[in-house]
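Structure first, commentary second.
A single protein chain has been omitted; all remaining protein chains appear in their positions.
We just call them A and B in the order they show up, numbering each chain from 1.
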Amino acid sequence: MFVKNVWYIAAFDNEFEQPFVARRLLDVPVIMFRTSDGVLAALDDLCPHRLMPLSSGKRIDDELQCGYHGMRFSAEGHCTCVPGQTNIPSAATVKTYPIISRHGFAWIWMGDPTLADADLIPDMHWHDSPDWAPSSGYHHINANFTLLNDNLLDLSHETYVHHRTIGNGEELSIAHYPPEVTTEANCIVRAHREMPRIVPPPFFSMTLRHEGLINRWQVAINLVPSLNITVVGVHPVEQDRASAYIGHVLHLLTPESETSTHYFWSFIRNYRLDESDLTEIIRKGIASTFDEDKIILERQQKQMEVLGRQVPGVAIRVDEAPIRARRLLEQRLKDEQENPSYVVAPPALIPEYSYAQ
Amino acid sequence: MFVKNVWYIAAFDNEFEQPFVARRLLDVPVIMFRTSDGVLAALDDLCPHRLMPLSSGKRIDDELQCGYHGMRFSAEGHCTCVPGQTNIPSAATVKTYPIISRHGFAWIWMGDPTLADADLIPDMHWHDSPDWAPSSGYHHINANFTLLNDNLLDLSHETYVHHRTIGNGEELSIAHYPPEVTTEANCIVRAHREMPRIVPPPFFSMTLRHEGLINRWQVAINLVPSLNITVVGVHPVEQDRASAYIGHVLHLLTPESETSTHYFWSFIRNYRLDESDLTEIIRKGIASTFDEDKIILERQQKQMEVLGRQVPGVAIRVDEAPIRARRLLEQRLKDEQENPSYVVAPPALIPEYSYAQ
Partner (left out) sequence: MFVKNVWYIAAFDNEFEQPFVARRLLDVPVIMFRTSDGVLAALDDLCPHRLMPLSSGKRIDDELQCGYHGMRFSAEGHCTCVPGQTNIPSAATVKTYPIISRHGFAWIWMGDPTLADADLIPDMHWHDSPDWAPSSGYHHINANFTLLNDNLLDLSHETYVHHRTIGNGEELSIAHYPPEVTTEANCIVRAHREMPRIVPPPFFSMTLRHEGLINRWQVAINLVPSLNITVVGVHPVEQDRASAYIGHVLHLLTPESETSTHYFWSFIRNYRLDESDLTEIIRKGIASTFDEDKIILERQQKQMEVLGRQVPGVAIRVDEAPIRARRLLEQRLKDEQENPSYVVAPPALIPEYSYAQ
């Protein structure tokens, strides 16, 4: 079950340097391209004639040509040519989806197209702002997106899963600073944790160029159904919070199917903006970290399938934020089922007080 | 669903230089061999004792010996030896199928054996005639045979699927010469197309050794359920039709299962008969062409399975012959279901007027 009336990330903007991008979204195979007018188009990746994926054919100007019999379709899904005949069968159309480019992402609306209001796109402006520098990437995860939400809202796993990267191997330092969990506007869960005077994990001592004790804070944020941000702040204990190195880690999830997820991510920093080497070091570090999560998440998904059981089997304290987010998601699914026009305008996800003491 | 009371191709004759040939036909695993008397035998590929394929054992003289306990079976399916005992259990028999060698092929009858009349074998004499030269091969296709029938009866796909080989990249030249489609004797569909004064596709300019305009004609013929012939004629516009280079392309399909097909093919020409180099060039060219079809057909089959839908989803003009053949096939299946003794004597597939103006 997926929330339908919401904007999902379909691609990074820069993927449209290719003729087209084909991707399964919410179990629907979609083909997307940027027309010569610079606007995006999204269609079912399916020729209505013999069910061939249009992505097995080719793009000709602003049309898609099927690779079997040469039928062509416009960005609006209209058939413009059936080789061998002049009349176009009225049933020869392809479904389209609203798609918009914003903040460096392509946002797609898989629900009722009459509700696709661009004002409902959440604010992710840091991703293409001159005041911030992004390190971006993509992971394909063979697990339901809720397992990723769980993972991202419960940062205590860092000690065990990421001890080589962002975890620090000292169990007490992270696991014993319980987060304060809050719910907001029936669509946001936040888990905020302060970790004063800790030994910096390898990743942070590298970026800070500092080996001594640091103050660190983390806020894990989930916007129903599947957008997540982790705010990460660190500074040496000798300095004050206003000087902190801050990162906004965008974890933008789009269900591919009930058992797989597109994971678009971007680590966005407010420091050392012009250092492209650092941008690349961070990108590689994050990619390795999420490789570690991928292993855990896919194993968990497989166990659930084999055993026919749900998680958590036994709830512990670190499940507080994940369970709250699951409840908001269930409510949203119910709301949408009861009222097919139900939409939610997302509030701002990162309040100003995140940036300083 | 398969038509049962009909002769299918089981193998090329020359495959029987091996001790035996094992192949799944109409979902039945069959083992076949040529006895020392020169006649063919076909049995279920299954030892009745412990269900081992007989093809996992070995052939000893004109008998098959199971590889587990050494039980032996004759070409007639009788058990001739059970090691360790002298009496033979009456249930220790293996089902046999009528199988006949003709025109260089092994023809098998999977239906009621009492109806297996050799006179019902269609005429494919060109395949072993001194007046014709064959280039033969085999493709295994993971698609239902009806998708191959569709493909072979609708040659408009050549422009898009085979633009590197037999299609010529000029959409108008093929797609805009609609074929004349006729039905005959409730078991044959023909789609006949004349293409006068066209630029020769690469394959034909190579065989004709001629770069100028040509006259070309094609007749796609389907005999229910799964034998197809494409008659291809070409000659330079300066010459008359009686001098044409003619090819009969036999596309002899046998269902392996509901989702896979044995595709025995042979391109038979009436020109440059003694040139074995040309025979090999044609064989390679045809094999590459059918590799292109294989990709399309298997993708279509997979799409049908994933989507749970039939083809064509929307019918266009090029579907006329395929749809007629599908209707004849459905009627034949119904006839056989209503009358288990129903058989059809196939008329001649290629009339004399195919050879000249």
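Here are some notes:
Definition applied: contacts are C-beta pairs under 8 Å (C-beta built on N, C-alpha and C of every residue); 3 or more make two chains touch, one makes a residue touch a chain.
Here the structure is a predicted model, which is why all the values come from computation and not from measurement.
When the missing chain is restored to the complex, the residue among B:9, B:66 or B:297 that touches it is B:66. Among B:83, B:113, B:196 or B:212, only B:83 touches the chain that is left out of the view.
Remark: the omitted chain is touched by one listed residue; of A:35, A:129, A:270 or A:300 this is A:300. The chain not shown here is touched by just one of A:156, A:207 or A:279, and that residue is A:156. Residues of chain B in touch with the missing chain: 46, 48-53, 56-57, 65-71, 82-85, 89, 91-92.
Touching residues on chain A toward the chain that is not drawn are 154, 156-157, 159-161, 171, 175-176, 178, 296, 299-300, 303-304, 307, 309, 311-318.
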